[in-house]
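For this view, one protein chain was removed and the others were kept in their places.
The letters A, B and C name the chains in turn, as written, and every chain counts its residues from 1.
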Amino acid sequence: MEPIKHIGIREGMKVSKLVEGMRDIGFGASKIGKISEIVLEMFKDKECKVFLGVAGAMVPAGMRNILMDLLGEVDVFVTTGANLTHDLIESLGEKHYKGSEKQDDSELNKMGIDRIYNVFMKKEVYHHLESFFEKNWEEFENCNNIKEFLWKIGELTGKGILGKCWEKKIPVFCPAIADSGIGLMVWGRLAEGKKIKIDAFDDMKEIIDLAWTAEKRGIIYVGGGVPKNFIQQALQFSKGADYGIQITTDHPESGGSSGALLKEGISWGKMKKQGKYANVICDATIALPLVLGYIKDKIKED
Amino acid sequence: MEPIKHIGIREGMKVSKLVEGMRDIGFGASKIGKISEIVLEMFKDKECKVFLGVAGAMVPAGMRNILMDLLGEVDVFVTTGANLTHDLIESLGEKHYKGSEKQDDSELNKMGIDRIYNVFMKKEVYHHLESFFEKNWEEFENCNNIKEFLWKIGELTGKGILGKCWEKKIPVFCPAIADSGIGLMVWGRLAEGKKIKIDAFDDMKEIIDLAWTAEKRGIIYVGGGVPKNFIQQALQFSKGADYGIQITTDHPESGGSSGALLKEGISWGKMKKQGKYANVICDATIALPLVLGYIKDKIKED
Amino acid sequence: MEPIKHIGIREGMKVSKLVEGMRDIGFGASKIGKISEIVLEMFKDKECKVFLGVAGAMVPAGMRNILMDLLGEVDVFVTTGANLTHDLIESLGEKHYKGSEKQDDSELNKMGIDRIYNVFMKKEVYHHLESFFEKNWEEFENCNNIKEFLWKIGELTGKGILGKCWEKKIPVFCPAIADSGIGLMVWGRLAEGKKIKIDAFDDMKEIIDLAWTAEKRGIIYVGGGVPKNFIQQALQFSKGADYGIQITTDHPESGGSSGALLKEGISWGKMKKQGKYANVICDATIALPLVLGYIKDKIKED
Partner (left out) sequence: MEPIKHIGIREGMKVSKLVEGMRDIGFGASKIGKISEIVLEMFKDKECKVFLGVAGAMVPAGMRNILMDLLGEVDVFVTTGANLTHDLIESLGEKHYKGSEKQDDSELNKMGIDRIYNVFMKKEVYHHLESFFEKNWEEFENCNNIKEFLWKIGELTGKGILGKCWEKKIPVFCPAIADSGIGLMVWGRLAEGKKIKIDAFDDMKEIIDLAWTAEKRGIIYVGGGVPKNFIQQALQFSKGADYGIQITTDHPESGGSSGALLKEGISWGKMKKQGKYANVICDATIALPLVLGYIKDKIKED
């Protein structure tokens, strides 16, 4: 048995040292240490294809740069339409704002502000979205699946998460794209009589192929939801994940996929019995910066 | 101020009496009382179109009959592919089983059992799913959107949730249908070279119309996720919901849509400022039976 | 494997039937079913001494009658000073009120109202507490430990939880009594120069004896905290609990005693390896009425 080494905080301490210290203690901190090590290991393993699934409003919350950093290391990205809409909003020059969950919502409504917990967004962003899709609609008419549609957005803006996915040819999936501001923009054009032909099932072929053909598979889940489940489903057609970490505030006992511990995936054949995996129950805006701080310092070491 | 009336439990007490007692006390119980009252009110209001959004593995958990009962009162249903897959599995004669979250997952895997927290399912259910879609594939080839595809399943089985949606012509939406066992069955057929043309965005027109044209709108959210968000999005194109209740184990502070309090929707214009709404943080398998027990006894009273 | 029997809600359904139905499904509902069965079993087992530990502001929330009903079946009671203070407040004729967590706290303060989440209490209750202790102070001067002090309150009021503990001679422990409104009343008298001699450790002898001498031990924990921990500690000097249930909204991963699963107690020797125990993550104001509704109907059956 390895003794708990009480964590010591020093002046000028680096984030990576802090995370190393967390690894040597107990409770949630030890999970932060463990997930950081597993992420490092899957990034360093050249045989490992890494699948990143991100739910939750991470872009409005200020995690856009961190997600873009992670996209430098991952092979497949699955997220929600909300995150991609908010990414596009920023690519079009708009911003999100620091707000408060205590603000009166009907006052905010009058002021033209949408609230996402303690983040605010001006309703006028929708005009920019409208213009973008109106101006570029013809570009989308030849897209056959959601990935092509999303890559096209990235190609057109050349910025942000979708810009990076396009530039680095990272497959980006979003099964519930209709359920987002981007979906609304498409609906708006359809209502004007314009056409588009995006197949609801077509992307499945690619993600299942990606899982099937990988030597090894690593998974990083932020927040559960459809992104987690869509990757898990693809893993069912593989030998299972070799590495896996999950950051969520959901708990297993309500029975949903979002809070299910990764080991549940072993019964399904989505995780390998001997895979390395860890779960941490933590707000991702707190946990992800710690993990990335560790990765940044350690990725270049042998 | 109304005094707390300490709840008294009597022999042979009815569920509806219990819920009435909960209404008169504090903490979570009072929320159970309040959501029950609001659901009753929206069901009794003939001008109100009710939108039910259900995430979480409610069918495996044993909530299928309760959902079918609710479908007797609601006008629009949005859920996850998982719930519809498990509904279809039962319609095809298979079952879910009482299990335990403590069971060893690699043992379960060897025994051919998939685990969903404390519920088990035999992997052999997939054979029934395969047969069903192989046998009936031609029927699906003319479906143009996800709702038509799901109604077709209901028409073919004549059973369960989808059977009821078909029979009663309840619009049923599932934006992330690809992310489910049903999605996998479609993928399997596509891999065999068969064709299908389900548009990813087409259902948006109908759900937004349904929200737009309603005199009043009521919302019932179980578990957040895409079902909640897809309905919320449609409400943005209406005057906002008049009634709303939410049952979830998620909390607002992680910033996701699933845990957001309903009042956040006021800033977006999805909820009316003066709407009646309440949130309860509770496992839906505990809260929903209480709500329905109340409704069953009260719905026939004037 | 036993199939999930989808729960069916019928008009006029009894609470006990609902709980039986919950037992046959999954997720949290099955835990409500299981804890209800275990509580029934420990109440029916004549060799079993039952220890009830209650934290959380259950009395302000409206659970006073339910706790008094439980006191009809349990042998030892441990709770917080807050619950006993609020019990005394009601015994002195004052009330708690239905409030809202959204109310402005500085407005409430001006109105003379203390808030406990969505329950309100008038600050004037403190005058009644003051009078009670001033008038009866001499009665307390001969109490040597916290239990005697609490029984004396029960003897003087003849009402409520403490009245029942005194009347039925149920040992009632409250290690952190100083941390409560009752503690403040004692402090007030001490500040006036009055004397009292309550030993901080004396009650340990009795509770450890009670655990030690029991044939079998059953535990019911509502909300963790000192009440749970004080009973757990006493069990360490026994062969361990034979039955145990826990109702809490705390989770194990933060490492506190309140959220620790009962099985953790097996490592400490506080629970028997083969004991019957179950945990449910649920608001106690929702779970306790369900459990008691089941018990009331079942306790008289053979």
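In this text, a residue touches a chain if its C-beta (ideal position, glycine included) is under 8 Å from a C-beta of that chain, and two chains touch if they have at least 3 such contacts.
The structure displayed is predicted, hence computed values, not measured ones.
Remark: the omitted chain is touched by one listed residue; of B:Gly53, B:Gly240 or B:Gly255 this is B:Gly255.
Hidden from this view is one chain, which touches chain C at 55-57, 60-61, 82, 101, 105-106, 108-109, 113-119, 146, 175-180, 183-184, 186-187, 190-191, 196-205, 208, 223, 225-226, 229-230, 233, 236, 249-260, 263-269, 273, 283-285.
Although one chain is not drawn, its touching partners on chain A can still be listed: residues 1-16, 18, 21-22, 24-30, 32, 57, 60-66, 69, 95-99, 116-120, 281-287, 289-290, 292-293, 296-297, 300.
Hidden from this view is one chain, which touches chain B at 26-28, 31, 251, 253-255, 281.
Throughout what follows, only the chains that are shown with their structure count from here on.
Annotation: 25 Å between the Cα-based centres of chain A and chain B.
Counting partner chains per residue, chain A shows two or more touched chains at residues 251, 253-255.
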